[in-house]
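For reference, the structure discussed in these notes is given below.
All protein chains of the complex are present and in place, except for one that has been dropped.
Every chain is named by a letter (A, B and C) in the order it is written, and numbering of its residues begins at 1.
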Amino acid sequence: MTSTKYWAAVNAAIAEEMERDESIFFVGQDIGAAGGPFGATRGLMDRFGPDRVRDTPISEQAMVALGTGAAMTGTRPIVEIMYMDFALLALDQLVNQAAKMRFMSGGHYRVPLTVVTMVAAHTESGPQHSQSFETWLGQVPGLNVVWPSNAADAKGLLKTAIRSDDPVVFIESLSAWRTTADVPEGEVVIPIGVARVARPGSDVTIVAVGGAVAIAERGADQLAERGLSAEVIDLRSVSPLDETTVISSVRKTGALLVVQEGPSPFGIGDRVVSVVCRNDPRLLRVRPIILAPPFSPTPFAPDLERSFYPGPHDVVKAVETMTGALQ
Amino acid sequence: MTSTKYWAAVNAAIAEEMERDESIFFVGQDIGAAGGPFGATRGLMDRFGPDRVRDTPISEQAMVALGTGAAMTGTRPIVEIMYMDFALLALDQLVNQAAKMRFMSGGHYRVPLTVVTMVAAHTESGPQHSQSFETWLGQVPGLNVVWPSNAADAKGLLKTAIRSDDPVVFIESLSAWRTTADVPEGEVVIPIGVARVARPGSDVTIVAVGGAVAIAERGADQLAERGLSAEVIDLRSVSPLDETTVISSVRKTGALLVVQEGPSPFGIGDRVVSVVCRNDPRLLRVRPIILAPPFSPTPFAPDLERSFYPGPHDVVKAVETMTGALQ
Amino acid sequence: MAELDFDRRTRMLNAMVLIRVFEERMQALFAENQLAGFLHLSIGQEATAVGVCEALETTDYIVTTHRGHGHIIAKGGNVDAMVAELFARETGSCRGVGGSMHLTDPEAGVLCANAIVGASIGLATGAAFSSQFTGSGGVAVAFFGDGAANQGIFHESLNLAALWSLPVVFICENNMYAEMSRQSSQSLVSDIALRSIAYGMPGVTVDGNDVDAVLAVTQSAVSRAREGDGPTLIECKTYRTSGHFEGDQQTYKPAVEVATWSARDPIASFVARYPDLDLARANAVASRRVEGAIEFARESQPATTADLAWLTYADARREGAST
Partner (left out) sequence: MAELDFDRRTRMLNAMVLIRVFEERMQALFAENQLAGFLHLSIGQEATAVGVCEALETTDYIVTTHRGHGHIIAKGGNVDAMVAELFARETGSCRGVGGSMHLTDPEAGVLCANAIVGASIGLATGAAFSSQFTGSGGVAVAFFGDGAANQGIFHESLNLAALWSLPVVFICENNMYAEMSRQSSQSLVSDIALRSIAYGMPGVTVDGNDVDAVLAVTQSAVSRAREGDGPTLIECKTYRTSGHFEGDQQTYKPAVEVATWSARDPIASFVARYPDLDLARANAVASRRVEGAIEFARESQPATTADLAWLTYADARREGAST
């Protein structure tokens, strides 16, 4: 175990996989000489050379198209889209091409493509640099979507993503960039689609993914001080989504709260509530709650942004409402 | 009242609005001289001239960008994206620009843009010509999203969309293209965000939007023959989504079925189930069910496509499961 | 232009005729409601398909469009599987789930046909990257239309390909129309090859109905690419004498234009240039081939059993997780 920063875990996963498999290459904007706009890729170009680690022009469509065509023909591309907001430019490539290529070819082709991208919520980056589209991509047959909340998961999930024979979108949280976690040395591979019980508990189930997990955990800390035991589930993967773990937890607690960074409609929360409710509405002994930002783009002003995203106090308030209703 | 075809209602709405308001123009691929790839725009160029009705190059990004910049500066653009599958190319423009422009400008600008597009599910059009992304767009603050199931709604909603000072995505169903409905002459304006009870009933609530409404209605017919009374709710609008109408109905029936053309995760069904369940899980006297296609792209083969989308018999089966559970 | 040897000429004639016979038969079957979906034919454009593919090895890649039957046949694609796909059979190129717009043939180096205008350009650029990266010596070809040349992906891909000297040849078939819209209503630039200047790439316009000429320019572009000197943009001026898709009434085509181009039919001109070629024999061989394929398709199972989950993911997805 070594205490490792989130970004360094990403860096290590890419480096170890590139070392292991010569068919992997990595392209993106400023990932090479500059070491990444936020430093996550430093050293990779020096280590693997400019053929395997390449800076691209600002051409998001062509970057993902390149990855898709290359993945069909014997290489394993990693393509970085700097902010997830910019992925909108490449969605035809990701959704109409990469995700469907195996299907459209009747199963003849595989697309072992990894797209790495970052969500910058909570960092004063404003309306066009804060968005996450995890549930859009989670709706697309043919894609896998993972979003680690911590360094250990980042390393383990990215290694699995790179080894997958299907396209995987690997989402990073800039808000977690400098957090550290104990990461096992060497081989850490985490299967895609398995949630993690980040904290066991018995009074309420709190579900989150990516950057929202930290909020859920801090909320759970504060709840513990109030004598309430929250079970925090870190989904880790949006597609596939681990229904079993969520349902088992709610079966135990009878109360469900979802915390998310994206807008409410059609988000993680709606899916999780729907999964539980379709399994058995009677599992829910109290109305489930989704904590999501107001229905607007992310405001730039730091004070506004702070109150925009749900915080630990919102978690506490919501759980208190639920447990109040239970009494 | 005149019995009008779905496509003709779209045509009439555009024509009447263009007649009424000179600041409206209409651009798209083959909408002018050719009268639309499926004939919906025939006559418009002759009537309003090539300045107001223009064929564009195949440049989806620039088309929506043009509409956005023009909407900010005193005109009311209607931009047609031929199939909704191609909207993926223009999502940066629609989501990062059009939807957020008012917000980003601190409320200084309005964006009275209408984007018209078509879903071609059920028409043997294969994996890249059958998709709907209504819930993606329904997740975007700043957009309105409507999807009429019949000619009367098509006319009324399109007129409202064109008059809206916010961007509206107006989705058409190719599967409804040649269906007819009685459409009132002249002024028909339907507010955005108000669902329609397509058929009153008492045993089960069936919710659908767009092309899925016809399936729900045919299922309800078959249920009626079996002595079961289904209330069919046509949402008409995905954003905003009429929660009140849905909840009132489920309060009455205690049973909820959602029928949709898009994939299950993060779809219409998840939102509707979540809305009801968060209102009160006890409203649901039986497990709600979502009928959605299998999690794969749309297959081309006609037999496969027919069994891919939920059909009336699936509705019947699902409702029978629910009512069976109630006994 | 060096005169082609007899064997090569015969092979090229056979290929053009096979495409023509294939498409005319599919046209008839479509009119009889025997085929589902869309059918975009390339009748009149056979010289481009054959001239380009004659310059390629089997291991080279092509990526094509909604109008790709000709390219795939010219590249040596399996005609039985193609017809079976149009008939939506289990034995089709895509097991019946793709249809005409998604034909594929990995053994013949065909990545895919594609129903998104412009997509072929980016995908071929990616395949060329693989060839360069692995040092395979392979070349990738993107076929696309005049309409596609106004898509953003054209610009981004050509710039990237030139920058990285990728072994790719961009074949723009300028058939003067995008659906029902004339090329002149889509861009002020009528010679699309000119656009190569914007990327520092050679560009050449060629008579797309002259199979010799298409072969010659493609050969130089392919050698350039193979030698590591980067991509070329080739514009083939041609004409589809059929509609945009079957069902298109073609009212937008001036009669004189149709007549002019019909007189420049690529197969007839080729045979006129080389009178020792045996058109009748080529037709007979092609007919047998296509009728055989139709029989194969008809005898095949309809695509009703496809395992959609397996087709969607290569890796098994977790149980208990929502797909």
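Operating definition for what follows: a residue touches a chain if its C-beta (ideal position, glycine included) is under 8 Å from a C-beta of that chain, and two chains touch if they have at least 3 such contacts.
In this text the structure is predicted, and so the values were computed from the model without any measurement.
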Touch with the omitted chain, as defined above, among B:15, B:33, B:62 or B:197: B:62
Which residue from C:14, C:64, C:151 or C:300 sits in contact with the chain not drawn here? C:151
With respect to the chain omitted from the figure, which of B:101, B:206 or B:277 is a touching residue? B:101
Touch with the omitted chain, as defined above, among B:37, B:142 or B:281: B:142
Sites on chain A contacted by the missing partner chain, in the whole complex: 29-30, 33-34, 37, 55, 57-62, 85-86, 89, 124-129, 264-265, 294-297, 299-304, 307-308
Chain C residues touching the chain left out here are 150-156, 159, 162-163, 185-189, 194-195, 197-201
Touch rule applied to chain B and the missing chain gives residues 23, 25, 51, 54, 56-57, 59, 61-62, 64-75, 77, 92-93, 96-97, 101-110, 141-142, 164-166, 191-194, 237, 239-244, 271, 275
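Basically, only the chains that are shown with their structure count from here on.
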Compute the centre of every chain as the mean of its C-alpha atoms, then state which one is farthest from the centre of chain C. A
Two candidates, A-C and B-C; the one with more touching C-beta pairs is A-C
Please compute the C-alpha centroid of chain A, do the same for chain C, then give the distance between them in whole Å. 39
Per the C-alpha centroid definition, the whole-Å distance linking chain B and chain C comes out as 35
Chain A touches at least 2 other chains through residues 92, 96, 103-104, 141-142, 239, 241, 271
Multi-chain contacts only, two chains or more: what residues does chain C have there? 94, 96-98, 102, 114, 116, 152, 308, 311-312, 322-323
